[in-house]
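The other protein chains are all here in position, but one chain of the complex has been omitted.
Each chain gets a letter, A, B and C, in the order it is written, and its residues are counted from 1.
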Amino acid sequence: MKLDATAKGVYVIAPTPFHPDGRVDDASIDRMTDFFLASGMDGITLLGQLGEAPKMTHEESVAIVRRVISRAKLPIVVGVSAPGFAAMRALTQDVMAAGAAGVMIAPPSTLRTDDSIVQYYRQASEAIGADVPFVIQDYPLTFSVQMTPAVIRRIAQDNAACVMLKHEDWPGLEKISQLRAWEREGSMRHLAILTGNNALFLDFEMERGADGANTGYCFPDMLADVVRLSKEGRRDEAHDLFDAHLPLIRYEQQPGPGLAVRKYVLMRRGIIASDTLRAPRAPLTAAARAEVDYLLARLARRDPRAKV
Amino acid sequence: MKLDATAKGVYVIAPTPFHPDGRVDDASIDRMTDFFLASGMDGITLLGQLGEAPKMTHEESVAIVRRVISRAKLPIVVGVSAPGFAAMRALTQDVMAAGAAGVMIAPPSTLRTDDSIVQYYRQASEAIGADVPFVIQDYPLTFSVQMTPAVIRRIAQDNAACVMLKHEDWPGLEKISQLRAWEREGSMRHLAILTGNNALFLDFEMERGADGANTGYCFPDMLADVVRLSKEGRRDEAHDLFDAHLPLIRYEQQPGPGLAVRKYVLMRRGIIASDTLRAPRAPLTAAARAEVDYLLARLARRDPRAKV
Amino acid sequence: MKLDATAKGVYVIAPTPFHPDGRVDDASIDRMTDFFLASGMDGITLLGQLGEAPKMTHEESVAIVRRVISRAKLPIVVGVSAPGFAAMRALTQDVMAAGAAGVMIAPPSTLRTDDSIVQYYRQASEAIGADVPFVIQDYPLTFSVQMTPAVIRRIAQDNAACVMLKHEDWPGLEKISQLRAWEREGSMRHLAILTGNNALFLDFEMERGADGANTGYCFPDMLADVVRLSKEGRRDEAHDLFDAHLPLIRYEQQPGPGLAVRKYVLMRRGIIASDTLRAPRAPLTAAARAEVDYLLARLARRDPRAKV
Partner (left out) sequence: MKLDATAKGVYVIAPTPFHPDGRVDDASIDRMTDFFLASGMDGITLLGQLGEAPKMTHEESVAIVRRVISRAKLPIVVGVSAPGFAAMRALTQDVMAAGAAGVMIAPPSTLRTDDSIVQYYRQASEAIGADVPFVIQDYPLTFSVQMTPAVIRRIAQDNAACVMLKHEDWPGLEKISQLRAWEREGSMRHLAILTGNNALFLDFEMERGADGANTGYCFPDMLADVVRLSKEGRRDEAHDLFDAHLPLIRYEQQPGPGLAVRKYVLMRRGIIASDTLRAPRAPLTAAARAEVDYLLARLARRDPRAKV
């Protein structure tokens, strides 16, 4: 079951649950996986930025991928970004052998020119094998690499294995419109576009042509609803649900504490046992936890899933 | 009427209205100024980043400041950030002579170390005159300069003329808490803290100890309400009003198109005559305008001011 | 006398001499101008980065340009880089009216994608007037903007007024070769290429196809010799002279203290009266001055001009 450009819906970015002492928490992985299945996810992305990928050894990473694959009959995408192609290739080989559907690659933060970005993806695809489907992670806020729509089109043209764009440019709405306009006019083949940025613009991204979400907001079940409502043309309902969550979405989207918020809510929802992060980490302060509790209480008035 | 550390409430960041041909639109400046007065603003900041300051000549800048000061009996703060101290000093002298209450200074994007930031503000204050009250603009997302709370404390200690922090770090809630904790324990004198970032976190910033807002969201009248409700301890009401605006706040906060959104709504509200930006600019697409219209229509159901 | 693409030789980057109290030193400007004329310069660039341009007011800048133009029958290029087009246009108009041959424009440090760089130069040329010859300053180390050869070709194609490249990419030799290869094959029109970076690679840049130097090393008379020897095909002699100066070139090329070194040597050579820099500045330490003295003493054994 390999990833291809027809992917759509919600590919949830999974966090990595840890025990309070920092060990990987397998029971929580299983419970979280079951929750994702029950929530109607269309796929799962493991070991992304917010999966604390760089804090895990190669062996731990592969073990997590195996565990989730064995439990979830869903396409599993694995983040394999690395400072060099050797580690990227090694992880790719192991996770594809374990049954992953494809990999996600973010560009190194030193890339500046259009040509250097295009060349990087060509070399990366060559390094991991031209038969391995890959996702472009376009996240300038974190990676400092800016890809124009034309650069994304060039990457798609160069690499048959490029099947999806994890879109998290900001602002990013016009980028979706441009890529879809090129597709309609026939100057670009179809890529799946799933959007990130903690879903901060998911409401309009769907309307601009996105195929779904590829992010890890602590209510992925809500993401699935918004994607579905949007596809069914029930615009106001989609926005109503989205807007109810927006105060918390915004809070969780903060770079840095965002992941701690996400884990805290998932813990309060009973999905993972502990909100522990591995170092380097910035745990939530008491004030921040109280703010999240307040946001959840307010949200619960409009979405009962927030009653925790 | 010089700015001092007791400043509070809303100091609205004013855009600069242009005629469609790019000339400064004096009639719109007057109407906007009257609107700010009627909306209960506590001060006005002119020629900030989103006032398109670098697109105006020195003469235009001074003329705008004079015009607003002559009409508004409010403290006027003027952005004087410049690549060198000569231009900063020249503009400061002219606007202070015209009756400005103080100036706002952003750090040059090349600063990296704590010492270099502290030194920059010392030199800047020396350059403009130690008697000119100034506001620190702490906006890492745009300026790439990261100031810890300790750096801000050092700047406050070094410079008696430093009276306000325009806080727009992101995440920034813990920074407010830290500065206020130091103030309570007596290790730091009081600075006015007014927050920016298009008010994306104003709800919680007030609760953490901010004195108000210093931003330019297209409904500054709503900002004044939220600040007031928050100060009166009417927490839920503050959040209810804030949350109603959050979908549009978030949309306007996008770097790049954000200013075009702001001007478009101010035009639709009848406050400025044209949403023209000076080059370099990225005008709103038809799709974006339709999205803003939709957001306004939704907002109007909860805040009648959005009926435009 | 307008700048065009046939420019060649040495366009020296002039520092701005100050009195110890920070006022512009007109007598030193005159003496320096005479020295440049006597040293066989082919042109002079005023108000570049190392001319401390941002530290001067508009009025001071224009006065300096007028003074040099009135004394030197040479093409004068003026740096007009600014954070906005209003200031850029204002300075350009005044210096072109005063008789400047053209202007030099560096890109703002926020530009990332190829298209954004190309667009910037188109808008800048439009802003200053399509009849004003301009020089691209390609200096990634300072401006953080990376232009591929293809981007430079696009700028040249878009703007007839683009006549020269101030080349200071690092590494930069292959860039010269690429541009000249395109010129030979007819896919790019000729641009004058004069090189910067304090001449650190002038020896090989000439051999790769540069037309000369556009930098401010404290022995511009040596630069003229190296350019001449290189053009005459006297390769070993060019390198011998260059190598003798390389220890000092390298020392002066340091970002930060480099300008202080340059002014110190020009002062010791009797060309300017004081090595004062305007704030913000980092004056040379005693240890650094002693190192420069030692380098001059060693150089004097091979080039008598260094006997100071």
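Here is the rule we use: a residue touches a chain if its C-beta (ideal position, glycine included) is under 8 Å from a C-beta of that chain, and two chains touch if they have at least 3 such contacts.
This structure is a prediction, so every number in the text was calculated from the model and none was measured.
**Student:** If the full complex is used, which shown chains touch the chain that is missing here?
**Tutor:** A, B, C
**Student:** Considering the complete complex, identify which of C:His239, C:Arg268 or C:Arg305 is in touch with the unshown chain.
**Tutor:** Checking the options C:His239, C:Arg268 or C:Arg305, the one contacting the hidden chain is C:His239.
**Student:** For the chain left off this view, which of B:Met32, B:Val151, B:Leu248 or B:Leu277 is in contact with it?
**Tutor:** B:Val151
**Student:** Hey, which of A:Met1, A:Ala87, A:Ala130 or A:Ala290 is the one touching the hidden chain?
**Tutor:** A:Ala87
**Student:** Consider the whole complex, including the chain that is not shown, and state which of C:Thr110, C:Thr142, C:Ser177 or C:Ser274 touches that chain.
**Tutor:** C:Ser177
**Student:** For review purposes, identify every residue of chain B that touches the missing chain, sorted by number.
**Tutor:** On the chain B side, contact with the omitted chain comes from 112-115, 145-148, 150-151.
**Student:** In the whole complex, what residues of chain A lie against the chain that is missing from view?
**Tutor:** Per the touch rule, chain A residues meeting the hidden chain are 52-58, 60, 82-87, 90, 109, 119-120, 123, 126-127, 278-280.
**Student:** Taking the full complex into account, what residues of chain C touch the chain not shown?
**Tutor:** Given the touch definition above, chain C has residues 170-171, 173-174, 177, 200-201, 203-204, 207-208, 236, 239, 243, 246-247, 250-251, 254-257, 285, 287-288, 291, 298 touching the missing chain.
Keep this in mind: only the chains that are shown with their structure count from here on.
**Student:** Tell me which chains count as touching both chain A and chain B.
**Tutor:** Per touch definition, common to chain A and chain B: C.
**Student:** What is the size of the turn, to the nearest 5°, that moves the C-alpha atoms of chain B onto the matching ones in chain C?
**Tutor:** Here the rotation carrying chain B onto chain C measures out at 180 degrees.
**Student:** Whose Cα centre is nearest the centre of all Cα atoms in view?
**Tutor:** Centre-most chain by C-alpha means: B.
**Student:** At the place where copies chain A and chain C touch, is the share of residue numbers found on both sides over half (same) or under half (different)?
**Tutor:** Copies use mostly the same positions to touch.
**Student:** Taking each chain's centre as the mean position of its Cα atoms, how many Å separate chain A from chain B?
**Tutor:** Centres of chain A and chain B (C-alpha means) sit 33 Å apart.
**Student:** Using mean C-alpha positions as chain centres, tell me how far chain B is from chain C in Å, no decimals.
**Tutor:** 38
**Student:** Which positions in chain A are in touch with at least two other chains?
**Tutor:** Residues of chain A never touch two or more of the other chains.
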